[in-house]
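A protein chain is absent from this complex, but the other protein chains hold their places.
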Amino acid sequence: MTIGNGNLNPDRLFSSDPSTRKISREIYQTIENLPIISPHGHTDPLWFSNNKPFPNPTNLFLTPDHYFFRMLHSQGINLDDLNIPRLDNNNFLAEKSVWKKFMENYYIFFGTPSDIWFRHSLSAVFDINEEPNLGNADIIYDKIQTKLQNINFRPRALLDRFNVEVIATTEMALDDLVYHKKLKDEDMIGKIISTYRPDDVTDPDLSDFEKRLEEFGLITNENTFTWKGMVNAHRIRRKFFREYGATATDHGFSSFITEDLNENERQTLLDKALNNKLTKEESAIFKGQILMEMAGLSVEDGMVMQIHTGSYRNYDNQLMIERGPNMGCDIPICTEFTNNLNKLLNRYGHSRNLKIILFTLDETTYSRELAPLAGYWQCLRIGPPWWFYDSPNGIKRFLNQIVETAGFYNLSGFNDDTRAFLSIPSRHDVWRREVSNFLAQMVVEYRMNQNDANKVASDLSYGIAKKLYNLN
Amino acid sequence: MTIGNGNLNPDRLFSSDPSTRKISREIYQTIENLPIISPHGHTDPLWFSNNKPFPNPTNLFLTPDHYFFRMLHSQGINLDDLNIPRLDNNNFLAEKSVWKKFMENYYIFFGTPSDIWFRHSLSAVFDINEEPNLGNADIIYDKIQTKLQNINFRPRALLDRFNVEVIATTEMALDDLVYHKKLKDEDMIGKIISTYRPDDVTDPDLSDFEKRLEEFGLITNENTFTWKGMVNAHRIRRKFFREYGATATDHGFSSFITEDLNENERQTLLDKALNNKLTKEESAIFKGQILMEMAGLSVEDGMVMQIHTGSYRNYDNQLMIERGPNMGCDIPICTEFTNNLNKLLNRYGHSRNLKIILFTLDETTYSRELAPLAGYWQCLRIGPPWWFYDSPNGIKRFLNQIVETAGFYNLSGFNDDTRAFLSIPSRHDVWRREVSNFLAQMVVEYRMNQNDANKVASDLSYGIAKKLYNLN
Partner (left out) sequence: MTIGNGNLNPDRLFSSDPSTRKISREIYQTIENLPIISPHGHTDPLWFSNNKPFPNPTNLFLTPDHYFFRMLHSQGINLDDLNIPRLDNNNFLAEKSVWKKFMENYYIFFGTPSDIWFRHSLSAVFDINEEPNLGNADIIYDKIQTKLQNINFRPRALLDRFNVEVIATTEMALDDLVYHKKLKDEDMIGKIISTYRPDDVTDPDLSDFEKRLEEFGLITNENTFTWKGMVNAHRIRRKFFREYGATATDHGFSSFITEDLNENERQTLLDKALNNKLTKEESAIFKGQILMEMAGLSVEDGMVMQIHTGSYRNYDNQLMIERGPNMGCDIPICTEFTNNLNKLLNRYGHSRNLKIILFTLDETTYSRELAPLAGYWQCLRIGPPWWFYDSPNGIKRFLNQIVETAGFYNLSGFNDDTRAFLSIPSRHDVWRREVSNFLAQMVVEYRMNQNDANKVASDLSYGIAKKLYNLN
């Protein structure tokens, strides 16, 4: 990356064994400056569209990053004291006092990737090389605040500085893509693209499901109360999203099954869904059939299908009621792919046009299911370590458990999947360092030669993601 | 610890990489002499109350330690030949001949933590630095036997020598705490404390459940045949245990769910339980509601709630019939926390007065459930590696899979959870060495500075446990 390194030790995260470290470093040097491909994430398109300064350090780092505030909450700090918004009335504290509360408790992040990302950002972006703590909280806050006013720290400038070649945001089916429209007018689509995530009109457990489908029908001019019309509405909407650069879809159900029902069964389910009469099991079947339809549409239009499954969303009822979703209390659950993917794979698995990327929060599926599945089916790829596992040890476990069965070329490269814009360079950097480590160990143990390792490192950092997501 | 080191290499268990080993050693040196906090375990209060000499080496090391005799059994050695008591008639062999059988087969413990603990005890406690085997079985036996007669090898002297600041035993609800009463008279409560483990009156699958509840009612003067009376009896009994130093409760059901039933449903379950009419499912629901009540009582009285779940107890019917429970054939099963804790967390999870420590025998829950849960809920802490995982590699896997998500401060420090008194210093020593290793690697890879690592090491070895269990 073309960003400064501050006091970040150039050998950070590399193996402590000198011979391995040397090779890690050599491999890393061949890939560290590759552009960033960020084909899946949750940055806000408004940032790039408006390109206004970020308001202040607290708003930049703490309040959008549930990694931070969930951990502070776990140590007994009230979310109100961190300015985490309520759905009803808010009474925000002074941003600087919140920052000090954050810094006072910073030690609880020792050993976590949040600490790596944060210190990377401080140093590489803001040239702040002190250890963050209560003692220098004020100084650090002021330094950041000053820089944020500078034009070089606006969102688009940072994109360039981070050497981002392309970044995907994620929008719901009913989103009007207003910010992407502006980006298109400015000819920035291609660098900033959307992703089609239709969970807002495919999850019958959501409140107002009927209203959502109705709206979906209106914007696509389809009768979405019939199954066929609903599928056609997706067909139309996917096309609309592709106009704003989308090359992929994303699906984030908690439960995970795939179904292959006949037309009558499908319509019956939809009718029940519209009347709010699905049992819990039927709701799962509904979603299982939705995944089948989405795969079918991907076979048609070539959009890459991403499946993020296995998270018990909005686990804390009180939090959900007070502050809404995506507030740090989604908890992983056991996930099963072998049985649950069988129907989909037996229907569409041999299609040359289909690519499905599977993400998991259940690491037991790495060696047991994902690697053996991806090592056979040409339509399947394994997504990079997701969420809590996007970390040095998480990446080590991922590569250790997957590569021997699936090889390197059934992986998907890396994606950062983050709302925390400033963590993007660091997340990609951690991935590249751990890939270098893993390959260096292969070299030191005479399993690969270093030239091949360099090629694989480059492919895992850049080439595979670019090709897989059709970003050429 | 202030115990001798014999031929125990001072660098044992440290990483083989020289730079990491150096830092492991430096970190370890800052914590090795911290007092032992042992807030959960199964030593016999009679030892400390009576303070009589341990009878002989076989009785001291082999017969109370199912780690040893289960493994000997797995290699075809009959438990009768190891003097493992039968419930009916016993025909014990000479203790020394049993010891020789043990030593003859000692090689089967290579690679196990039992070997580490045993050799640590031989060297550090008895100054025996030979490798144990059949050839020196007699000599070792005699050396130990001689020392055991010495007043410095009595239980209380050993507690001091081990630098134990506080040790908790575990007693059932119906236990009269007679040994703790004597300890109280001698003003030793505070150093030796009880723990309230009410499984004897909360598990409807136990024989004589009705009789147990009746007795529970008698000693608390409550009508324990009503749900409300039963809960009140616990309230009273917990207070009684607190007079003997108890700051924590412990719950050890095989199955694990939590329930939130209404008053009628609870009473109906209790009525069925008293009439021995619970189905297997209803029995699980009963226990799930018990856990909810216990959490409610902890919110009231501040006792820390420990949950040890996921062991199929008394798996070998023949063993159970011949020799009773806790004889080495409890086998782990799959465990699920995310769904099963949801009801309890949604009822009491935001209470400032509640602390729940979760222990697991299913390591897949470390990264998938326990770390994400404890990284959000302030009432949850993750207990140290339990049972088979209280070992060097077990601790490595635990820290590797948990810390990046939960940090260090949602752990519980260490507890030894043992019946094998002499293994206590070694178990804490292994924990401290592995913590030092883990932190040293963080330092060597530039993830933490060494000062911070020292602080964390001390907190994990002493401070966190002391504070969490309210042992100040």
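Letters A and B mark the chains as written, and numbering starts fresh at 1 in each.
We take it that a contact is a pair of C-beta atoms (placed from the backbone, for glycine too) under 8 Å apart; a residue touches a chain by one contact, two chains touch by 3 or more.
Small disclaimer: the values here were computed from a predicted structure and weren't measured.
Trainee: Just name the one of A:Ala246, A:Met442 or A:Leu468 that touches the chain not displayed here.
Mentor: A:Met442
Trainee: Among A:Asn232, A:Gln401, A:Ser436 or A:Ser461, which one is in touch with the chain left out?
Mentor: The single option touching the absent chain is A:Gln401.
Trainee: Using the document's definition of touch, tell me which of A:Gln29, A:Asn221 or A:Asn346 contacts the absent chain.
Mentor: Touching the chain that is not displayed is residue A:Asn346.
Trainee: Using the touch rule from the top, list residues of chain A that touch the missing partner.
Mentor: Where chain A meets the chain not shown: residues 15, 17, 19-20, 336, 338-339, 342, 345-346, 349-350, 352, 364, 367-369, 371-378, 380, 400-401, 403-410, 441-442, 444-449, 452, 455-456.
Trainee: Contacts of chain B with the missing chain: which residues?
Mentor: Per the touch rule, chain B residues meeting the hidden chain are 8-9, 11-18, 70-71, 73-76, 107-113, 115-116, 131, 312, 315-318, 328-329, 331-334, 361-364, 388-389, 391-394, 397.
Just so it is clear, only the chains that are shown with their structure count from here on.
Trainee: Where the centres are mean C-alpha positions, what is the separation of chain A from chain B, in Å?
Mentor: Using C-alpha averages as centres, the distance is 40 Å.
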